[in-house]
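Only one protein chain is missing from this complex, and each of the others stays in its spot.
Going by the order they are written in, the chains are A, B and C; count residues from 1 in each one.
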C-alpha cells in the first residue's frame, strides 16, 4: 500500500531536488511507527529520500526554512494546520521559494 | 433529475448573458424526446433559456457563430466531437469570443 | 563556445550580463538573439511593449509594420511613443524609441499597411513574426504569409479588460485559420476604438509575446504552441487551454491548400477593412 501525493517546487526550490518541478511520490502506508503522514513526517521523508545536500537550504529544525511558502492543494498551509496537516491521497504539496529580485 | 454543468463566457460573450461569466445550469434529464444532451441540444437550450436577444451574435444556424471558440473541460471542442459531444455531469463549457484588438 | 564568446563584443557582455548568468540563455542564447530577425506587425498597444522588450533583450534585427501616425489617444498605452512624436509615423517613432534603449538593434520600418501585395516580401526577411495588429483581415493575412513562408507566429490581442495569446504554426501545430476557418461576421467584431482597452492589459499581452519570441529565438520550448492563454484583468486570472491539432483540411496549412502565394482578398473575405477605424455596429 502507498499514499500517492504530488510534490512540487517553485521559485528555485527545485534546484535542491534535481530541478524537477513536479513529481508524484508514493509514501508507504501504514508507516512503520503506525503514525499518520503529517506534513511534519513528510518533511523528514523528503529530507531522507530526496534532498541530496545542504538540507539547511530547505529545512530549519523540524520545519521549513523561512522564505519558503508551503501550499497544500493551492492553499497556504497555515489555513489547514501547518505541520500537523495529515496528507490525503492526491494532495498536491507545493514548496515555493520566495523571490526578492526586481 | 437534472444534469448539472458549468457554463462560462469570456472575451465579451458574457455581454449577451447578463454579463455573468460563470454559472451552474441544471439541464432536465431525461430529455422530453429521450435524446442525449449533446452540445447541439445544449446550444438550443441556451438560446431558448438564456439568450435574451440578438441570437445571431452567438449562433449561426445550429452551431456557434464564427469567432467564438468552444472549450469543454479546458479543451477545444474539436478534439472531442464538437456538436456531437455528450455532456456529462460537472462538465465545464466555456464560450470565448475571440478578441482582435491591439 | 570559445568561438561563440568572441562574437559577443565587450559591450554585449556588459549589457546582457543578467542573461549570460542564466543557463536558459547564456552566451549561446544571447548570440542567437543577436542574429535573430523578428517582425512586429502593429506598433500600437501590443507592439509597443513587445518591441521595447525585444530590443532590450538584444534581438539583432527588428521589423515594424504600421501605416498609422502617433496620436494623442495612443499614449494611454502605446509606451514606445511619446508626446513629442505625435503626428509622425508610428514606425519612425518606434525606431526612435528602440534606439533609445538599444542603438545596436537594426530596425527595418515599413510605413504601410500589410497587404496581399507586400506581405510575403516583408515577412520573408524575418525569422519570427508577432501579430500585434487590430483587425481580423490583417490577422488572416499575417497568418497565411507565415504559413506560406514557414515562420512561427506569436499572436496577441486585447480588448477592455481581457487579453488572448497563442503561438501559431509551430512544431506542427495549428495555424490561425485551423482554429478560425471562417471569419467573424464584421458586425460582431469590436475594436479598441469602440470598446476601449485598459493600457496595462495590452502591456501584459505584448510583453508575453516578447517573452515567447525570445524563447523561440534561443531554442527554448514555445509555451503557447497549440495553447490559448486567456487573461481576465478584472479577476486577475490567467487560464490556458489546449487547442485543436493542425487541420488537414485547412485552406492554408492543410494537405491540399487552396491559398497559395497569390494570397486572397482579405477585406472581402472578412467583410471589413484592414484597420480598426471603420465604424460599424459592433457589440461583442
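Criterion: a contact is a pair of C-beta atoms (placed from the backbone, for glycine too) under 8 Å apart; a residue touches a chain by one contact, two chains touch by 3 or more.
Keep in mind that this is a model prediction, so the values were computed, not measured.
With respect to the full assembly, the chain omitted from this view is in touch with A, C. When the omitted chain is restored, the residue from C:170, C:208 or C:243 that touches it is C:208. Remark: the omitted chain is touched by one listed residue; of C:53, C:110 or C:266 this is C:53. Within the set C:24, C:121 or C:249, the residue that contacts the chain not displayed is C:24. Panel shows chain C; residues 11, 14-22, 24-25, 49, 52-53, 56-58, 72-73, 75-79, 81-84, 100-103, 160-161, 192-201, 203-204, 207-208, 210-212, 214-215, 220, 223-224, 227, 229, 233-238, 240 of it touch the chain omitted from the view. Residues of chain A in contact with the chain left out of this view: 10-13, 15-16, 21, 54, 56-57, 60, 65-67, 69, 71, 74-76, 78-79, 94, 96-102.
What we mean here is this: only the chains that are shown with their structure count from here on.
We define each chain's centre as the mean of its Cα atoms; on that basis chain B and chain C are separated by 31 Å.
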